[in-house]
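Quick one: the structure is below, questions incoming.
As you look at this complex, bear in mind that one protein chain is not there, while each of the others sits in place.
Let's turn to subunit A:
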Amino acid sequence: MPSLPRVDRIKPIFTSAKALNYGWRFTDYLKIPAFNGVSRYIPQVHRITIRFCKQSESSTGVRNFVESHLWRIGESNPSVVIYTQPVRNSIPTIRAEYGNGKVIQYNAKNMSEKEIHKDFVQMLSRGGNPVVKLESRQNSITPSVQGSWTPITWLPTSSNVVPLPQKIAVVKKTEVSATEYFSEKT
């Protein structure tokens, strides 16, 4: 697939849009920053900043969210610092900063209270790594404890035992080999 899907055709736009699923994407293995949860779990989100306007129509949802949910969420997550910034005539945004230095920011313009609540909870529960396509749903530093299987793992060892003298190939020789000499004598 080309890097940019072609849109200069009338019909096959269908095909190119469909191909977006199969095009190149960032892929990664399942990762969690800072070995989190190996010994104990440490919440990764450090601070969340909500920026909104006190009068404009587009930040109504954010205002309602701040009024009705934010206090309770803040109380139940004591490790997170939550700032609310009323800034006049601004586009409402929610920005979260994580322990690994990543910042995630949502534009909350014209979003409803419910949608914002969902996103906010999502931000609280994320680890801070970017969302990319996963190579595998599982990640392990010990892929196998008992060792990986090979075709000869359970092969009976008796097949290695060969009665002597072993005739690998019949080669005509004038000289008598030591094995032949010995087998003739006995």
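The working rule: a contact is a pair of C-beta atoms (placed from the backbone, for glycine too) under 8 Å apart; a residue touches a chain by one contact, two chains touch by 3 or more; residues count from 1.
Quick note on the criterion: contacts and distances are computed from a predicted model.
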Chain left out of the displayed complex - its UniProt protein name, from "Casein kinase II subunit beta", "FAD-binding FR-type domain-containing protein", "Glutamyl-tRNA(Gln) amidotransferase subunit C, mitochondrial" or "Large ribosomal subunit protein bL21m": "Large ribosomal subunit protein bL21m"
Chain not shown, touching residues in subunit A: 14, 17-18, 20-21, 25, 30-32, 36-38, 41, 43, 122, 124-127, 131-134, 137-142, 145-146, 158-159, 161-163, 166-168
